[in-house]
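Pasting in a structure now, in structure tokens, and then I'll have a few things to ask.
Here the complex is missing one protein chain, while the rest keep their positions.
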């Protein structure tokens, strides 16, 4: 549950809007309160942030774009927030890797809020998978590496190394 | 890794491998290198080259107007001249005397110098890729730029700071953070290549804008 708060704060920080006060209702749905209005639901809150940030370019242009974006955010909300890392690595990363074989970004052809959301939700997983796994999920690595070059998105987290052309995993740093 | 003429099967194969871990040919945003290569492809890459196909679909989603705005990027072609000249001539033929920056203009005087430079860049790129991996040491820095008082024009200050350009310096996001008494400090991020940019020098450059800047501090410094 606390991860939800973290993801929403990061997304709000990226969009440069106040994250507001985030609490959870009796169904454990996240509720964001700001300026005396509340919205409930992960996707709902993100939409509210987008509206305030006026960065609706991140919502894509066409209804198809929007639908794809909603789909990814709901996917992240449903399946990527609570399970543990190994479930993500075994079930979801292969799926994501397959999708990204054909696509440069998750929804439409530009960076959208879907990529942003998944960047944050997957950050701790991506930072900790082994190099072999990064090589295996080559499309995710490409997509993620591209995303993390944007400083605004990365928010000071260190760059994850996707360079898999050296042999050992436990190597001390190169001298 | 470089790739050869993408109109050949072998070149296309290399191109596909090249794009396995890259979204774009050069760097992380679309550049003219992508446009050039795109134009030189005679047909859509087959499904057996999924990365090339992905890239192709992606680049084709940009309109021509958008493509014009891409920055110049170095294109690690092996055989560059033949493919780059063609677009230049079609452009001229279309009678475009528009005010867009004609990025292909230099190709008109395609001469030994340009070829030499390109070959050099190519070699440097190939060398870089073939050696044992050396990441360019970069650092992400957050600077706190403090004004004299609450009357300082923060917008002008930000413009001045961003106007500082150095090789290996990229400015990032910024925001105003209140310090107290109505004074705001400008917190601005940048990414620098350690080998090229001296942080002290950068600080001095910023402090040169004495009208706006009282002092500059490093709020955060992370190696990346």
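We just call them A and B in the order they show up, numbering each chain from 1.
As a convention for this text, contacts are C-beta pairs under 8 Å (C-beta built on N, C-alpha and C of every residue); 3 or more make two chains touch, one makes a residue touch a chain.
Keep this in mind: contacts and distances are computed from a predicted model.
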Item to check | "Transporter", "Histidine-containing phosphotransfer protein", "Methionine--tRNA ligase, cytoplasmic" or "DNA excision repair protein ERCC-8" - which is the UniProt name of the missing chain | outcome: "Methionine--tRNA ligase, cytoplasmic"
Checklist entry - At which residues does subunit A meet the chain that is not included here? => result 1-2, 5, 8-9, 12-13, 18-29, 39-44, 47-48, 63-64, 66-68, 70-71, 74-75, 77-79, 82-83, 91-92, 94-99, 101-102, 128, 130, 158, 167-173, 175
Checklist outcome for this item: Note that subunit B touches the absent chain at residues 57, 175, 177-182, 200, 220, 222-223
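Just so we're on the same page, only the chains that are shown with their structure count from here on.
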Next on the checklist: Taking the mean of the C-alpha atoms as each chain's centre, how many Å separate subunit A from subunit B?
Outcome noted: 24
Next on the checklist: Touching residues of subunit B toward subunit A in the complex: what are they?
Outcome noted: 20-24, 28, 50-51, 53-55, 57-58, 61-62, 132-135, 138, 140, 142, 170, 172-173, 175, 189, 191, 220, 222-224
Checklist outcome for this item: The answer for subunit A against subunit B in the complex is residues 16, 101-105, 108-110, 138, 141-143, 145-146, 149, 151-152, 154, 156, 158-159, 161-163, 165-166, 174
